[in-house]
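Got a structure here, written out as structure tokens. Questions coming.
Not every chain of the complex is shown here; the ones you see sit where they belong.
By letter and in written order, the chains are A and B; residue numbering begins at 1 in each of them.
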Amino acid sequence: MLRPYIFEEAPNMAMVTSIQKFDVRSRDREELIDVTRQVTEAIRASGVTSGLCTIFVPHTTAAVTIHENADPDVPRDLVHAFARAIPNEGFRHGEGNSDAHAKASLVGNSETLLVDGGAPALGTWQGVFFCEFDGPRTRQVWVKVVADHL
Amino acid sequence: MLRPYIFEEAPNMAMVTSIQKFDVRSRDREELIDVTRQVTEAIRASGVTSGLCTIFVPHTTAAVTIHENADPDVPRDLVHAFARAIPNEGFRHGEGNSDAHAKASLVGNSETLLVDGGAPALGTWQGVFFCEFDGPRTRQVWVKVVADHL
């Protein structure tokens, strides 16, 4: 099948997408905030129907995780579990937030979602949560989407 | 070099790959299960020879990790270490599995592998493990592969 590549045959073709950014405003020192809607909108805006979407948090005392969005007790329990595993004592760093750094590193600064049908492929109970570990602050979340083919 | 793009010159070109899914059956409440073979087959089926492969677990009390596949004591030690770091007590969520939620969040719902030569690029001792934290259950693992070029 030797033929030139024609644009009309590539409905999934993505433009060079600059990074999409949105703000998150935390109210507590430690808090999980549902950002599923913003991520879904970023994927739609990218025009990519099938591929990968990486969500990146450009901070060192915040993170991103994929977790249950049904019972609000679950995000609170996560905050509690992380605080118990990483107590904020015995550290050298002068700012007093080394626990936040360690939690951010364990939870992780990025998550990669599968994109299918122009939307994030998530399990029934899953949402994308921004994790604040040293708030309250105004934070950023960055999103980039790549297509999986021509 | 001004010429039309010809399909025959793109051996790595991937089709629009729908997400590939397979089931995992856990037998214990907490257990690591080697799924390297299934992931390797999904990469082969995608037709992508060079790119990235993201493995995504669509559950909130299970996760995926890349770890040693040689000594079966290592997965058991991981389960033990996670349980010690995140004891299941002091939580609010009514289902009694908040420890599983926290472990899933720390270990992570996705892993991204490098794809080279149509196979996952893994270190000598590495395998891909599904992590059950609230079994036994029948679970799903989702896989998506993107090519790194035309």
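Heads up, the rule we're going with is that contacts are C-beta pairs under 8 Å (C-beta built on N, C-alpha and C of every residue); 3 or more make two chains touch, one makes a residue touch a chain.
These numbers come from a predicted model, not from an experiment.
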item: With 2 chains placed, the number the full structure-file assembly comprises; value: 3
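To be clear about the criterion, only the chains that are shown with their structure count from here on.
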item: Centroid spacing, where centroids are CA-atom means, of chain A and chain B in whole angstrom; value: 18
item: Complex interface listing, chain B residues touching chain A; value: 4-8, 13-19, 52, 54, 56-60, 85-87, 90-95, 98-99, 101-102, 104-106, 108-110, 112, 140, 142, 144-147, 150
item: Chain B partner contacts - residues on chain A that touch it in the complex; value: 1-5, 12, 49-52, 65-68, 71, 73-74, 76-78, 80-82, 84-85, 106-108, 111-114, 116, 121-126, 146-150
